[in-house]
Each structure stands twice: as structure tokens, then as C-alpha cells.
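First up is the structure itself, then whatever we jot down about it.
Missing here is one protein chain; the remaining ones are kept as they sit in the complex.
Take a look at chain A:
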Amino acid sequence: MGFEYIGITVLWIFLYGYLIVASIDFGAGFFAFYAKVTKNDHIINQLISRYLSPVWEVTNVFFVFFFVGLVGFFPDMAYYFGQSLLIPGSIAIVLLAIRGSFYAFENYGSKENPLYIFLYGATGLLIPASLSTALTISEGGYIEETGNGVQLLYGELLTSPYSWSVVFLAIVSVLYISSMFLTYYAHRAGDEPALNLVRKYALFWSSPTIIASLTTFIALSQQNPAHYQRAIELWWVFGISVAFFMIAVLLVYRGKYYGWSFIAVMFQFFFAFFGYGVSHLPYLLHPQVTLSSGVTNDTMGAALVIVFIAGLLLLIPSLVLLMRMFLFDADYVKGKK
């Protein structure tokens, strides 16, 4: 197996990791805001901040890791994405900056500032929308290369059914993943009122998530028929994903095994995300960059893989430590520590 396959697999795993942890974070921001508006904030805010405070920075690193790794393994992507994504990329930076710093300001500094909570909630939905632009344009048809460099075709992007269905899918799945996690966390904390509230959110957001997945599929067949064909050939992967979706919702509906239910959610997205990723290949950016054309030189590829393995040996024990302290330590979750 060439370094390009190892590279893209590593990156895809990290993007998947970001999808899960960031969704929890972004959705929680929105729920914190929504609970404030509906005057339910006393029920869930404590829960949210106990989980998020120690891990928000880690969430951010998943993202940094992905884009640094992308430039490292596939330097050509830096050129094409860099040239074309100045505006959407800058907007994403601004939203992330507002969100990250105001989260810290609110949590470590001045409590209960309504402006912060509003910004925190609003950016929670806008960031997934702006980040999903990068995935959208990778399907091709949104950028053109001329003698003056690479341009993003804003008209195409803003009028395309595919790009809007991706945005919609990003937002609803964020809310779905987050509420499923909070349901599990509330259950662990033994917090009945919070559990009842977030469980309702979880059940509510499950149906738009599955509907949006289907419409995105249909829109993809219009945008990039070849990719759609490859995805259809992998139908069973998406089938497994739907099966896990049904398991997750059923468990939450029956009010049992919340831990397993969240694991099912993770598998649901794992299969959908990898099905999407594998069918995307061999193109990273259609049609300019393919997996083999964009890859870095072999020596650097080997060096990156070695560093990656060494890094994982350092990170995995540290992450386990963090999770044991803040996620699986029953006393901490219950607010006793």
C-alpha cells in the first residue's frame, strides 16, 4: 500500500474524529442557547459545561490536525483549496475564533453573559455550514483554473442544490449527534430532568438527519454522476450505516442502553463517512487533484507516517487519561468532583 493510501486513511480518521467531537461541541452550544431561550437552561447548562470545559481545546486540535496533515500529505491541495477558499475559509476562521474565545470568556471569566451564549449558539450552526463548503467544492464544478490562478465560482456554489443539501445535512447531523451524546451523558450523571429534555431533542433530530442524507445522495447524482455511481456500488456500506441509525434511535426511544446507543451513532457516521470517502476516490478534488497526483514525495510520506505512529503512541494514552478523568469518572460527571 502506498503512502497516499495511508495518508488519506489517517486524514479521514481524523476528520471523522473531528466530526464526532466537534458535533457534540457545536450542537451543545446551540442547545445551551436554545435552553436559555426556552428557560430550560438551569436543567442542562451545568451538564454541558462539565463535559465541554476540559475538552474544547482538544476538539479544536482535531481540526488543526486535519488541515495540517492534508497540506503535509497532499501539498497540491494547499494550492487549489488555498487559492479558491479565501472567503469561506476566512469566514470559518472568524467563526471559530469567536466561538473558541467566547467560550473561554464565558466559562472562565464572566458568567451568564447573554451575548456570549447567543454567539456560542449561533456559531455552533454556522461553523459546520461554512466548513462543509470545502467538502462540497471537492465534488468539482465549483472552481475554475485560468491563467490568473484558481477562482471559486460563487454563483455556482450558491445556486447549487447539492451545496445546500450538504449544508442542511451538516447542521441537522450536528444537532443529532450532539443530542444523542448529551442523552448518554445525562444518563451517566443520573440527571433525570436533563435526560428527559435532551432525549426529546435526540428523537426530534433523528428524522431530518436521515432525510437530509437521502436528499444529499440525490443531489450528488446531479452534481457528480461518477461519484454517485461509485457510491451506489458501495450500497451495502450505507446500508450498514442505516441499520446502526435504526438501532441508535430505537434504543433511545425505548430509554435503554444509552451507551450502546451512542456507540451505534458513532458507527452510523463511521460507515456513512467512510462510504462517502472511499467512493470519492481516486479524486481528492475533482478533476484537478487525484490521490496519486497530489501526494507528497515518498521520503516525506514515510517520515510523516513514522511521526504519526509515534504521535499516536503519545496521544492515545493521554486521551484515555482525559476521558477517564472527565467522561467516565462517575463522580466527576455527577458533579461531585
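Throughout what follows, a residue touches a chain if its C-beta (ideal position, glycine included) is under 8 Å from a C-beta of that chain, and two chains touch if they have at least 3 such contacts; residues count from 1.
Assume contacts and distances are computed from a predicted model.
> Not counting the visible chains, the remaining one has a UniProt entry; which protein name from "2-oxoisovalerate dehydrogenase subunit beta", "2-polyprenylphenol hydroxylase-like oxidoreductase", "Cation:proton antiporter" or "Cytochrome ubiquinol oxidase subunit I" does it give?
From the choices "2-oxoisovalerate dehydrogenase subunit beta", "2-polyprenylphenol hydroxylase-like oxidoreductase", "Cation:proton antiporter" or "Cytochrome ubiquinol oxidase subunit I", the unshown chain carries the UniProt name "Cytochrome ubiquinol oxidase subunit I".
> Out of A:Q46, A:S101, A:T159 or A:S293, which residue would touch the omitted chain in the full complex?
Candidates A:Q46, A:S101, A:T159 or A:S293; residue touching the omitted chain: A:S101.
> Quick one: say which of A:V37, A:V64 or A:I232 touches the chain that got left out.
In the full complex, the listed residue that touches the missing chain is A:V64.
> Touching the hidden chain in the complete assembly: which of A:L15, A:A28 or A:L85 does that?
Answer from the full complex: A:L85 touches the omitted chain.
> Using the document's contact rule, name the residues of chain A that touch the chain not shown here.
Chain A touches the missing chain through residues 53-58, 60-61, 63-65, 67-69, 71-76, 78-83, 85-87, 89-90, 92-94, 96-98, 100-105, 108-110, 148-151, 296-297, 299-300, 303-304, 307-308, 311, 314-315, 318-319, 321-322, 325-326, 337.
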